[in-house]
Each structure stands twice: as C-alpha cells, then as structure tokens.
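As you look at this complex, bear in mind that one protein chain is not there, while each of the others sits in place.
All chains are identified by letter, namely A, B and C, in their written order; residue positions are counted from 1 within each chain.
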Amino acid sequence: MNYIAGVDIGNSTTEVCIAALENGRLHFLGSASKMTTGTKGTQANVAGILAALKEACEKLNMSAGEISLIRINEAAPVIGDTAMETITETIITESSMIGHNPSTPAGEGQAVGRTISLGHLKQGNSYTPYIVMADKSCSYEEVADTLNRYAQARNVTGMILQADEAVLVENRLERKIPIVDEVRYIEKIPEGKLAALEVAMAGSSVRMLSNPYGIATLLEIDAQETKTVTPIAKSLIGKRSAVVIKTPHGNVREQILPAGEIYIEAEKDQTVNIDAGADAIMQALAQAGEIRDIRGQEQTNVGNMLARIKKGMSTVSDENQEEIRITDLLAVDTLAPVVISGALAGETCLEKAVGIAAMVKTRQLPMEKIADELRRQLKTKVKVAGVEAVMAALGAMTTPGTRLPLAILDLGGGSTDAAVMTPKGTVRMVHQAGAGELVTMLIQVELGLHSKNTAEQIKRYPLAKVESLFHMRLESGAIEFFPDAIEPKYFGSVVLLTGKEMIRIDEDIPMEKIAAVRREAKRKVFVTNAVRALQAVAPEQDLRNIPNVVLVGGSAEDFEIPEMLMEKFAEYRIVCGRGNIRRTEGPRNAVATGLVLSYLGDSHVDDE
Amino acid sequence: MNYIAGVDIGNSTTEVCIAALENGRLHFLGSASKMTTGTKGTQANVAGILAALKEACEKLNMSAGEISLIRINEAAPVIGDTAMETITETIITESSMIGHNPSTPAGEGQAVGRTISLGHLKQGNSYTPYIVMADKSCSYEEVADTLNRYAQARNVTGMILQADEAVLVENRLERKIPIVDEVRYIEKIPEGKLAALEVAMAGSSVRMLSNPYGIATLLEIDAQETKTVTPIAKSLIGKRSAVVIKTPHGNVREQILPAGEIYIEAEKDQTVNIDAGADAIMQALAQAGEIRDIRGQEQTNVGNMLARIKKGMSTVSDENQEEIRITDLLAVDTLAPVVISGALAGETCLEKAVGIAAMVKTRQLPMEKIADELRRQLKTKVKVAGVEAVMAALGAMTTPGTRLPLAILDLGGGSTDAAVMTPKGTVRMVHQAGAGELVTMLIQVELGLHSKNTAEQIKRYPLAKVESLFHMRLESGAIEFFPDAIEPKYFGSVVLLTGKEMIRIDEDIPMEKIAAVRREAKRKVFVTNAVRALQAVAPEQDLRNIPNVVLVGGSAEDFEIPEMLMEKFAEYRIVCGRGNIRRTEGPRNAVATGLVLSYLGDSHVDDE
Amino acid sequence: MMMNKPSIFIYISDARTDLLHEICAGIEEEGVPYEVREMPVQDVDALAYAAAEESVLGSGIGIAGDTAAMQLRKIPKGQNIFKIVHPGREQCRALGANSARAVKRQKFKGNDV
Partner (left out) sequence: MMMNKPSIFIYISDARTDLLHEICAGIEEEGVPYEVREMPVQDVDALAYAAAEESVLGSGIGIAGDTAAMQLRKIPKGQNIFKIVHPGREQCRALGANSARAVKRQKFKGNDV
C-alpha cells in the first residue's frame, strides 16, 4: 500500500492529511493539525510538521516512516502582520473636569458653587454657594457632622469626596445634596473656583453637564467659553457623575498626534495620512491599482511600524530588506479607551485609533529547505507541490453541494485569501491583509484588555454572566443552572463558555458591550475583506459572476463569521457557507486535502 | 400692565408663552403646552390653543381675557407624513422547511431520515432511517412507548411533534434523538420525504442547517439543489431548531414586490426605484437640486402612498390636489419581521422594507382663519406674526452660551427643520421630511409591535427587565430593588420606566434587542437628517461654517438623541446641545418665546 | 442541614393524582428538576408557601385534593402567584410550566395574569 501525505504550513496552523493509494484511487484515512512552529516558511516549521504527521499516523496505527510521499505546499511568500496606531490624545489642563463612574455616588441632582475644602469652610461666608471637598483623612461622620453644624451659616450645594463614602455622608446630612466620591487626586482641585456638579439617577447618566448649553446655564459662561467647554461636555456623555470647574485656562483638549503619511507605490501612486481614517486609506488603496510597495513617512509612528514589519521579515527570510515589500493593507477605524492625561479620578476617554494589517511579500519562501530537512529526518520522498490557493480550491471542491466555477475564501490568521477556479481549471487568486489576528487585536484594544489571550478567547467563545452561585445568564438571554453552587470567584463575572471549562474575564465590562465589540470587530475585518477579496478575483470584478463561495481556514470555524458572510453575499445571490472538506473536516484541511488530490493529476517525477 | 402671548401651533404640540410688557421691557411670566387639536393650520387648532392659554393663565392667576395681544406663528405650509413599504416577501412552497424557536425542544444534534407519521411506523422497514411525526392527539407517554417498542425494528433518527412535549418524550426514550416540537401545521408535512433535522444547544442556534453546504452534506444534494436551498439556510440563521424537507419543488422563495418608481421633478429630474433601497433614493434626491414635486408610479404601492398623502392634505387645506406638492422625502432601510407565508410553525423572516417620510407643501396655511376665530372668542388682538424658523432662532438665542451666527435644529414629530441666523439677522432655513414619528414607526415595524403607542413609549423611556418579584435589571446593567414584591404579571417582562408608572411590554422581545432597535432608529432618522439639514443651510454648504447648534422641539427632549448629534457634530468642531430656552424651558417653547420677543422689533400696527 | 439540589418542590396532601401528573409534566417539559413530598398538612396555601420557602430555587407548588397553588419564596402565605381549583389538563401544565419559568426568569404562560 502507498501512503501519501499532504502538509499545509500556515501562519498559525500546520495541517496534514493522509490517504492510501490503491489501484489509482485515493482513500482518505485521516488528518491532524498542530500549531505552526516558527515563522511560516522557515526550517523551524519542521518540528510542527513532524508533530502533526505523528499525530495523524498514531490515529491510524501506523508510523510516519510508512508514508511513501509527502507533498508540501508551495506557500505564498506573504505574511500578515498587525499593529495599532492611536491618532488622538485627550488632555485635561488645569484640573477643569471630573467625569467618572463611581459605583456609589449619592443624592441625584445638580449643584453650583465655589470649591472649598472642608477645613476652610469656617473662613467662608454665608451668602456664597459652596461645593465642599474632603479628602480621605476625614471620616464620613466628621464630614457629615461638620456640614450639619454649618447647615445655617453656610450654603453648601454639593460635595466632592476622595473616599468611597458618598452614601454614608449623605445619609447623615440634614439637607440632602449631590455628592461625587472616589475622586483619587482631589488635592489637585483648586479652591475658590466656580464649579458645577451633577449626579445622575442610578442606571442613567448626567444630562446637564454633558450638554455645552447645560454647562453654560449652570456656570453662566459666554458663547466663547461655551465653545471651549464643548470637549468637556462630550467626554462627560454617559458618565454617572461629573464636576466641571471653571478655571481661566482649564480645558479639555483633543490633540491629534502626528500619525504620519502612507505612501503607496503603485500603478497610480497615492499618499494618504493615517489620521484621515480607515475609509480614506482603503479608498486610496482601491484607486492605486497594482501595488508595488507601501511605505510610511519616516520618523512617524506608521513609518516605524511598517519598517519594523519589513525588518522582521527580512531577518526570517534571509533577504535584503529592500527585497521585502508590502503589497496590501487593511485599515480599520477603532476607538480605544485610554486614561485621560491630567485626570482627577482616572477618567477614560475613547481615543480614535487605526488598526492596520499588512501583507508582506518576500521573493520566495525557502520551502525546499524544509523539504530537505523532512527528507533527511523521515527518509521519504518529499515534494513541494503546487500553489496554496489552487490546492485550497481543490480541497474545497470536496465539500458537498459545490461545483465549478467555485470561489474559496480562506479566512486565516494573518490574511484573507481568495481564489476562483473555473471549469477549465484556471485559477485567479489574491492574498489580502487582515484576518483573525486583526479581529483579536481590535477586541483587545476596544475593550482595553490586558492580555491578548483574553481577546482571542472572547473572539472564539460565547459569553455568559454569572448572576448567582446557582445560575448564569447566557448571551442569548437563556438562563442556565449549575448542578452545584459555583465558586464565589465567578460571582457577578462575565465568563466564556468554552464547552469545557469556564473562563472568567477579569475586566469589569458589561456582557452586552463585549458581545457588541466582538461582533463589530468581526464584521469590520471579515465582511470588508471578503467583499474586497472576491471582487478582486471575480470574473469582470463582479460578485454576481461567482455562483458559490466555500469558506475555509481557521476563522471559518468561528461561530458567527460564516453567517455574517452568508447574509452579506445573499444580496448577490451567492451560495455561501462554511466548507465541509471531505464531508467530515468542516472548514479545515482544505490545502492538505488538495495537495493529496493533486497527486493524481501530477506528473509523478520521482524527486528525492 | 400689557400681557402678550406667543402661540406656536405645531404638528403635534401647541405651545404658548406669556410675558408682561413694562416700560418697553418684556418679563416672561409662564408657559404651557397642549396636544395640537386637528391638523396644523386648520380651525380645529383653536380648541388646543384655548386650552394651552387657559393653562398658562391659570398658573399665573389671570384669565385669558386679560391678554392684550396674541401673536401666532405664520406656520410653514409643510406637513410631514410617514409610511412603510415592504419590498420583499418570503414564501415557502411545498412545506419544505421548519425553522422556529420552540422554547423547549429536546436532544441537541442532527438527524437525517424519511418523514413518517407515528401511525405508519409499523408499515416501515428496518433499514430506512426515519424522522417520525406525531400530532397532538398522541400523548407523550404513547409516543415514547411506541418509539421504545420499535427501538430495534426501526431506525428512528429524529422527531417532529405538534404538542409542546419534546422534553417529556425525550426523557422517556431509551435511545436519545433530537426532537423539534410546537410545529403547528404538522399535518402539512408530506410523508416519505428525506428530511434533515437539527436542534441546537440551549442558548445557541443551528449550525448545520443554516449553512447551504451543511444541508448539502446531510441531504446529499447536488450543486444546483444547493443553490435552491440557500434561502432556506439563510432564513434558518439564528434559529434554535430547524427541519429541512427535500421535496421536488419545495423551496423558500424571496419575492421582490413591485414597489414602484419615484419620480422627482426638480432642477435635474430623477427616477429611482423604491427597491433600490434608501441610499439610492437619498442620493437621487441629493442630485436633484431644488425639488418641485415628487410623485410615485401609478398603480404601485409607493404611487398610492404618495397620492394618499397629497389627497389628505388637499382635504384639510381646501386646495386643489394639483396645488399640493411633495418637496422632500426621507427614505430609511428597515427590516420587518413578517410571518413567512406557507409556514409550518409560524416562522418569521426579516423582510426588507423602506420607511418613507414626506414633506407636503400647500400654497398657504389659513392661519388668518384661526386668528379670526381667536379674536371672536377671546375678544383680543391677534396677529399672525413671523416665520416659524425665524421665531425659533430668536427663541433659541435665549439659551445661555449661544451667539450669532446660530443654527437651530427643530426636531419635531413630522419634520426636522433647520435655520441659520447670521449677526446681520438674515435667516436661511429648510424643512425636511422625517423626525420623531418616523422613529416611532421604525421601532414599531422592526420590533413587530401591535400598537403604535407602545413604539412611542419605547422611544421615550429607558428599559428594564423584571427578573424576580423583588428586583429588576436596568438597561445599563444596574439592579434595582422594589420596596415590596411586585405583581406577578410583571414577572419576566421587559418594562419601560416612565418615572411614574411602569409600562409592561407585551411582546416577548429581549431587552437588548429593543434597545438596539430604538437607538438605531433614532440614529437613522436624526443623524442623517440633521447633517442633511445643516448642510442645506450652512454658509457655503459647509458644516464647519456653523459655530453652534441649538437643538429645540419635542424630539430634543429625547434622552439620547441630543448626545448622538453632539457626538456627530463634534467631528466638525461644532458646539451642539439641547437648548435651554429662557434658561428654564429646556428645548421647548422656542417659537412661542420668539413670537413674544419679536414684538419689540415689530411695527405694532394694530390689527383687529 | 445539607444543601438541596436545586429543584422545584411540590408538597402534596391527598392530591388528585392526575393533577400531580400533569403539573409534573408541565415542569419537566421546561427542563427544571422537581421533587415531590407527601405532607401531613392539608391547607394548599401552607403547602405552596412551605415548598417555595424550602426550595433552593425559591419556587414551590402545593396540591391538596383538587386544588393547586404556585408560590415563590418570601411571598406571604396565601398570596399565591397562581391558584387553580378543579383544573383541566392545560391549566395544570401551565401551572407547572410557570413554576419553572419563574426559575428561568421567563414570562409566565397565559400572560394576562
């Protein structure tokens, strides 16, 4: 019996597939997949290949040595990489604002008055309205006592506390006032300034201070000043409590960082600034025609980023950095929650940012070196056999319900690849920047997560909120019970349901928010890229000329991406769905399967 | 003492404002507002005006007779109207599909087999896989007994039940199979057909049958057939359970209804088909230049709709229908959940629809007739005094923090009006179709609500879900406790928090869905329209030439629309916020206030 | 006292067996576990109240003769959420289903309570 193995080395995953050849017919026996070891196209890959072969063989009770021919893919010399570029930065000057979400402020309503510390209240007068500030050295009893003592002699309209004691103080006051607490840097607030304070009802957000004219009404400022407080009002939208302090130069400034320009060398050269946003960048790309290389302005963030990508690739591929070119970008607008500089209570602001995925092209990946090493170690024939996208299309054809012409979309980690195969066997293909890893990065940035790993898991698994020790509420709204009381550490947390264990998300973000960010990230990357990729390969660039699309690759395993694409392509009357390679493999193993299948059509020249 | 009243008759609301004139200075005393009685600009309005004047006077301890001058607005002869046009219709032919969300199906997984009724199982054979159907005349014990009896002799892979007894049956089966229940028209399912059935895990949705290649894998169909099942797969996305039956002509067809064309008579005439979608319609409008009239193709839905609007207006205004013209449209894409015709279990499908608001213009609204009637009844001077938008701008100027040039956006019920007033007092204005009522309609349609009133309330109030008799979860995620156990009728329901009572929403729609639809509807109508309106009046059509925007009108009272607009306009560095007329009225009473203010600049010719 | 498994409690006293049977079916179809206990008390209000108080899930049913009541924890005795007398099959199923829906925080069947 002759055993043939197909080996597909991807950016993330190395997949193998084993078949027996009998009387000129192939019988598929099994498959396996392992994480790719090292950068795709380097000798470090061999370890992963051997591991995958071993696993597949073990399942079949054979040894890797029995394989008579290994066919590995002629990997496209393109690798995806991702990076993030923040383009705005919000700065508070002169402590002019507090806007945060203490979990327990007190006494809903608005107040206007001059700022004064509790200790100085004695020196105040009876006619000025005051907003009193107390740091955490004063106990809530002291604070309340003092205020009650001055109830007649001073007109106190609101309070700012450093400690988390707003409710405690308010409960002891004879005259109720709104109180903002948990203001970390209270000592930075100047005294004697006019300030407006607002605490919203539980579950809602401030209404007066998030409106420039509301601030103007409370602080009696003129039109010019109203213009300067507009960024403050904007950054207070959605906050539970807020204070605006009238200081001569106090302001919130949104500063645009020098993000730099991108130069596209192409049929029609283009220049575009990063801060013009993703749409402008993608439009420049679309207008450029065939792209030779993309560079970034020197000494800018984007310039450094693109140079870094090229450098990394040149190290790996042993080529001159000049030979390395960037042939595609995907830019995506995003908002990153960042702590405002100069903030008094750890306020955050959503800064604009652009996420970028780049497609790096080198002359040739040294697949022959990998083949040599495999020959040496396994003492079998190894052949580098055929272009990745063609193999993927061949493999995808084994999905039931498909026919030629057939388009595949390979949704990977670094790149989204598309190929169209016609009944005559001609293939057009494209490699585009941006896939699963960009989605993961967007999730990480938009949710402000510490770990990339958490973002990757959020991408993959549905959410639930543990609402008691006995039950959780699933993302879909359904309630599920635990057979036994769960550990208290999960209580109140959002968790990921992996099917096996339950992963707790440490960050305190509402489940609905996480789900919305997750879906939007997938949509931004994959819907955009899928349409772009198919348009590039479609006959006459018209999607309507593609009858069916098979989704393959790791990101086609996603629990919602395939349906997003299916709904999108339904507009064009395209049949689109997750592939089911050889009726059994789902969207995985297309290239490895294609490599084996292509053996039959190949010329079978022995190569050692 | 001279008392002057301003009266603003709007489509929805009649607002009045009363001031005293002393030594040539105005002192504002009070205001009131009532629902407009009858169509704006008709004599029926008088009742509402009198009611509003009475209320305002009562608060001031005076009688309406003491008012020496009433100034009413020269209402713009434009009225907004809204309608909805469905443009797709999904039809199931030959009972080929079930896809619904029974709350309790059983036994997650997939099954393939030939359909057979429980009664005919005896006549079956031992080698064919079967999917058994049982109507509600069989008890769950009978069904389970029969299946257990045939456990060896028949190969039953799945079940379809009419009654809500899937779990009951499955719990009694020796061999577990997936079971879909609550299939209302089970008798329509043909016997002897190959069918695939899938039940998803609690909280998730079907995965195999929502993928055309998944259906192809299970039912072993070819590429051509796979194409015909694609609409089935699409309509099964998101469903908890599904059955696909292979019938020769069975199919789900999405039919495009003959929605008709819209003809825009303008500087540059345009023709656009409704089914091209909202974007295309709005683009045609933008390209048309000044619009004389808009008509719809005769004998089509849109033709009838536009004719109906004109006819209604002509009845009211006593003008010839030819004199009535439509001068603006706002078209919005929407998806309406509609029960699929031919459905077996009440399946619904999201049909595409276009929501349309139209601006109807007549030659002149008979405000003089209203003035006459007021003179007769109150025996005071009444003057029709000034253009609505100018008055609104004058009134808006009383908001603290504003200065000229000033733009107002009057967010009303039927129309979104904009005006820009320069320091020289020149005013440019525009009346655009689409405002609060279109938002209400979109909410009603997209959520499939029975009552328009419910949609209006959803628009206005924040949501909560009653999770036990003791607490509810607010939209924001916060938990709130009831002081006493609440009535059981609220249990598990989504409610609206009006500040006073709690309104229960009868339809069973998740809170998150309602909130998302509500926000999206507001965004679609008001963000689109606000940008469009300001562009029309901005100096050189450039938004950057407008320094500040004051939001007035009923929809400016909304709890989220002003912040949406503020965030949008922040991109253009525009100061934008909810108005605060006379520091006290919030965004209301701008026109009435402007009418009183304009008295000072007016020529004071006595008119009876 | 050991911890109970989370389940709905049904306390019965001289209960008509068909009532019990259909109420149990109503709960079972909703997928929530239940436990039935024969009690010495006679009063349906007391049965339902005690069942709800003692259930980990806070949901209980009492059946005495041909009367059944559904209760939730901490609702005063006698203020049953639902009470059915001489009920038919569908009424029993709904009562059972609703005791389960209370636990799952879903709307009650037969909405217009």
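Operating definition for what follows: a contact is a pair of C-beta atoms (placed from the backbone, for glycine too) under 8 Å apart; a residue touches a chain by one contact, two chains touch by 3 or more.
Note that this is a predicted model, so its numbers are computed, not measured.
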Which candidate, A:Asn171, A:Gln224 or A:Thr498, sits in contact with the chain we can't see?
A:Asn171
Residue among A:Glu322, A:Asp508 or A:Glu540 that touches the chain left out of view:
A:Asp508
Contacting the left-out chain in the complete assembly, out of C:Ile8, C:Val44 or C:Ile75:
C:Ile75
Touching the absent chain: which residues on chain B qualify?
470, 473, 478-479, 481, 483, 485
If the hidden chain were put back, which residues of chain A would touch it?
103-104, 140, 164-168, 171, 467-470, 485, 487-489, 491-493, 506, 508
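Heads up, the rule we're going with is that only the chains that are shown with their structure count from here on.
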Distance between chain A and chain B based on Cα centroids, please, to the nearest Å.
32
Distance in whole angstrom between the CA centres of chain B and chain C is 41
Inter-chain centre distance, chain A versus chain C - centres from mean C-alpha coordinates, in Å
48
Touching two or more other chains - residue numbers and ranges from chain B:
none
Would you pick out the residues of chain C that each touch at least 2 other chains?
105-106
